[in-house]
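What follows is a single structure, and I will ask about it in a moment.
The other protein chains are all here in position, but one chain of the complex has been omitted.
Lettered A, B and C in written order, each chain numbered from 1.
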Amino acid sequence: MVIVEERMDSVDVLRLEGRLDASSANDLKEKVNDFAQEKRLNFVIDMAAIDFIDSSGLGSLVSSLRSVNKLGGDIKIASLKDAVRSIFELTRLHRIFEIFDDAEAAVKSFEV
Amino acid sequence: MVIVEERMDSVDVLRLEGRLDASSANDLKEKVNDFAQEKRLNFVIDMAAIDFIDSSGLGSLVSSLRSVNKLGGDIKIASLKDAVRSIFELTRLHRIFEIFDDAEAAVKSFEV
Amino acid sequence: MQRKIKLVIDSDLENIALIGTAINKLCSLIPLSDEEAFQMELCVVEAVTNSIKHAYGYDSEHQVEINFVLSSEELTVDICDKGTPLDKELMEKKFKEPLECDDTDPDNVPEGGRGLAIINTIMDNVSYKSEKGINCLTMKKRFNLLVGGAKGPVNG
Partner (left out) sequence: MQRKIKLVIDSDLENIALIGTAINKLCSLIPLSDEEAFQMELCVVEAVTNSIKHAYGYDSEHQVEINFVLSSEELTVDICDKGTPLDKELMEKKFKEPLECDDTDPDNVPEGGRGLAIINTIMDNVSYKSEKGINCLTMKKRFNLLVGGAKGPVNG
């Protein structure tokens, strides 16, 4: 998996590419923790280029959400492909995360 | 591989679907021979739905061409996908077969 | 008729993408929709990950073997390792746990522990056998040659 970073307004957009599975789950957690240490706590995870996710990948999202929540931040999800969205629904995690059609909408939701 | 038969004017159009490889090469040869026995000697092989061809598949086309040529008939090829066409070119068999963009054009070429 | 392929990898998480990619595409040979093919990939990836994580404790010196068997109405995949076996009672317990989580507070949502429940939800039949040091999780999915993804017949 590749993580491309971008900053929009004061939100960190992480664009993930490839497969979010057990081999890459830690990469995401570490990236979020690194930012959190710099007090950057609001994230959009853009999954437009994620072809595959499994329970380890989902676990890394839940764990990242928990750690930034504790510090007063949040993680929003954007641009899920159909198959990926269906796994969020299967595991009911679409009820835990706010999910947006694209990264821009997700970034805007932080502005309120 | 599946062979769908269709008769247009007095030409037998064989639409192939799937993979034309060593496991299906004989199916094609037998089909052409069966028709040849009934004196049906002009064929269009429509490969629009062929995803894969190998040297055994090409061999079955050459062998079919030879046997109908001997009886005064012909085989024309139609609707090659790019990857399949590239194998015809690699093996120079595009010089042995007349190749048409679609089955209709190939059928028409028999009318002259 | 039955068609069969065996896939073998070393027990390294880096190799799971190879298995997943191959399984997904192999499912295009049967009438499964793209979403169903994704789900088959997911189940196999969950099971292989479990073998690497739990049976081998992330030690990459071992092997995981996957048998993919297509018959005319059913796909059977088994995932085999030679590591510490899965406790069958734990498996049955996991199978009964609902994926549904009543709470929407992230702190109450578990980070892991969904693999076996996902497999059991998606597959039609799941069983586990540990014999002579070889452990196999076997999962089956029925499909219908007449409906489904309309990808052509199995012997295409």
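Observations, loosely collected:
We take it that a contact is a pair of C-beta atoms (placed from the backbone, for glycine too) under 8 Å apart; a residue touches a chain by one contact, two chains touch by 3 or more.
Quick caveat, the model's predicted, so the values are computed rather than measured.
The chain not displayed touches chain B at residues 19, 21-23, 52, 54-56, 58-59, 62-63, 65-66, 69, 82-83, 86-87, 90-93, 95-96.
Mapped onto chain C, contacts with the missing chain fall at residues 1, 3-10, 14-15, 17-19, 21-22, 24-26, 28-29, 68, 70, 155-156.
Quick note on the criterion: only the chains that are shown with their structure count from here on.
Placing every chain at the mean of its C-alpha atoms, the farthest one from chain C is found to be B. With centres taken as mean Cα positions, chain C sits 41 Å from chain B. Annotation for chain B: no residues touch 2 or more other chains. For chain C, residues touching at least two other chains: there are none.
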